[in-house]
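Note that one protein chain of the assembly has been removed; the remaining protein chains are unaltered in position.
Read from first to last, the chains carry the letters A and B; within each, the first residue is number 1.
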Amino acid sequence: MGLLSVGKIKMAIITLTTDFGTADGYVGAMKGVILSLAPNAAIIDISHDVLPQDVRHGARLLATAVPHFPAGAVHVAVVDPGVGGARRGIALRTSLGTFVGPDNGLFTPFLRARVACVALTNPATHRHPVSATFHGRDVFAPVAAHLINGFPLAGLGPAVDDPIALFEPVPIRLPDGQLRAEIVHVDRFGNLVTNVGPLEWAELDPDAIRVVVGGVSLAVHRFYGAVAPGAILALVGSSGHLEIAVREGSAAERLGLGVGATVEVWGV
Amino acid sequence: MGLLSVGKIKMAIITLTTDFGTADGYVGAMKGVILSLAPNAAIIDISHDVLPQDVRHGARLLATAVPHFPAGAVHVAVVDPGVGGARRGIALRTSLGTFVGPDNGLFTPFLRARVACVALTNPATHRHPVSATFHGRDVFAPVAAHLINGFPLAGLGPAVDDPIALFEPVPIRLPDGQLRAEIVHVDRFGNLVTNVGPLEWAELDPDAIRVVVGGVSLAVHRFYGAVAPGAILALVGSSGHLEIAVREGSAAERLGLGVGATVEVWGV
Partner (left out) sequence: MGLLSVGKIKMAIITLTTDFGTADGYVGAMKGVILSLAPNAAIIDISHDVLPQDVRHGARLLATAVPHFPAGAVHVAVVDPGVGGARRGIALRTSLGTFVGPDNGLFTPFLRARVACVALTNPATHRHPVSATFHGRDVFAPVAAHLINGFPLAGLGPAVDDPIALFEPVPIRLPDGQLRAEIVHVDRFGNLVTNVGPLEWAELDPDAIRVVVGGVSLAVHRFYGAVAPGAILALVGSSGHLEIAVREGSAAERLGLGVGATVEVWGV
């Protein structure tokens, strides 16, 4: 045949997650830098729609997507209000993948899986001149390309022992027995994602709780179709977190609630 | 040289079409699942901007894009308000390509080209645990990866003889001689796409009709530049359908019309 089997070729994956949008050419510039250094990189867009400068949103988005990638992938993420200032750039190797970006908490969900972490100080792995406002193009993109080309993590710069972690709000057990939780994300469909997740389910039975939010009391259902179109429900979403949803509608609109709003979980 | 010729390597194409947007990480999760199972998949984004839960919009979008892909491509599409309930997941093989997604009419434009169709019931081809709200990640993405890895369609589950088809509004010939059509899509430019298409042109000469819509009567032109900037015109669009457009402007805004509005076609 002379044809190569697809299965024998191993592409090196670099994913991109930014708050750049795609109307400005910044993402394109990063892709060009990567492909100039690593022509066979498979560049995968995760998102360029992180809310502008919202590091917490970026961290949550990465937590949703990254664990499903091969551990050999390199994930470049740029939500970087501190660019050009004192904040470090880092490369973080974990059992779930390798991350490259600013040390501002963006990689919080992965710090527990940390294997190694270095600061990006080796100028030989950057693009020059390094702009003070666009490390995505001049530092993070070339570092990721070098990594998939086989450049050693330890060669990028000195070890970092204290990468920055975001404070994550956790549900609190109150004296009256309720678990006081909160909404931590609103998705495109208007689903309200809470901070009641896998850790809490170890002690809670979804089938034996009531969820009180925005003045309504809800049972937990298995899927949207368990209630009538337009009805509100609670369910355990695909990330394992308690969510409030409206079947074929938007819970955010229905309840007028957003990130930070209180959700009460009561045993029945 | 030692270099491989590009032309000899055959990548396996998986396209993605969803209503997920890219601000939530859901699309990224699907890409990760695919690449974990099929590291050499060439993942091609068709759209993640299907209107939320608008199956008809998704079907129309697929009809615009898919026929231009190689027939060997696998097209994953997720517009899935019924996820987790009774609706089936299907893999549909057609002469135009293979489709994987919910059986809710999303693949209506391709049912006439059907070669085989199966329900996705083989748990060995899914990701576990299967979330009740995210079959895109846990069923459709892994099934697509298995297909491009050579897993046989028939192994995914039992044959389906009655995949769901959406009702498509067709133009009606009224006693007064007019063809009563309607607007079925508004594109980004504000062009109003009607349901007068290739079937109707078999009996109609675009050069010999008048189009009456929103109180104006229009001749059919060949391209936007045939009228002055800002002028309204009718033309046969790139999908072969009658469209109403404004040169360098938006017909939707000009006429205040959208999907479902009536368009009259009269012989001259």
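Here, a residue touches a chain if its C-beta (ideal position, glycine included) is under 8 Å from a C-beta of that chain, and two chains touch if they have at least 3 such contacts.
For clarity, every value in this text was computed on a predicted model and none was experimentally measured.
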Could you tell me which of A:Ala29, A:Ala63 or A:Ile164 touches the chain that is not displayed? A:Ala29
Based on the whole complex, identify which of B:Leu61, B:Val79 or B:Cys117 touches the chain you can't see. B:Leu61
If you put the missing chain back, which residues of subunit A would it touch? 4, 8-12, 19-33, 35-36, 39-40, 43, 45, 52-53, 81-86, 131-134, 137-138, 148-149
Listed in rising order, the subunit B residues that touch the chain left out are 2-4, 6-7, 9-11, 13, 15, 17, 42, 44-51, 60-70, 73, 185, 187-189, 222-226, 235, 237-238, 247-248
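The rule we apply is simple: only the chains that are shown with their structure count from here on.
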Roughly how far is subunit A from subunit B, going centre to centre by Cα mean, in whole Å? 29
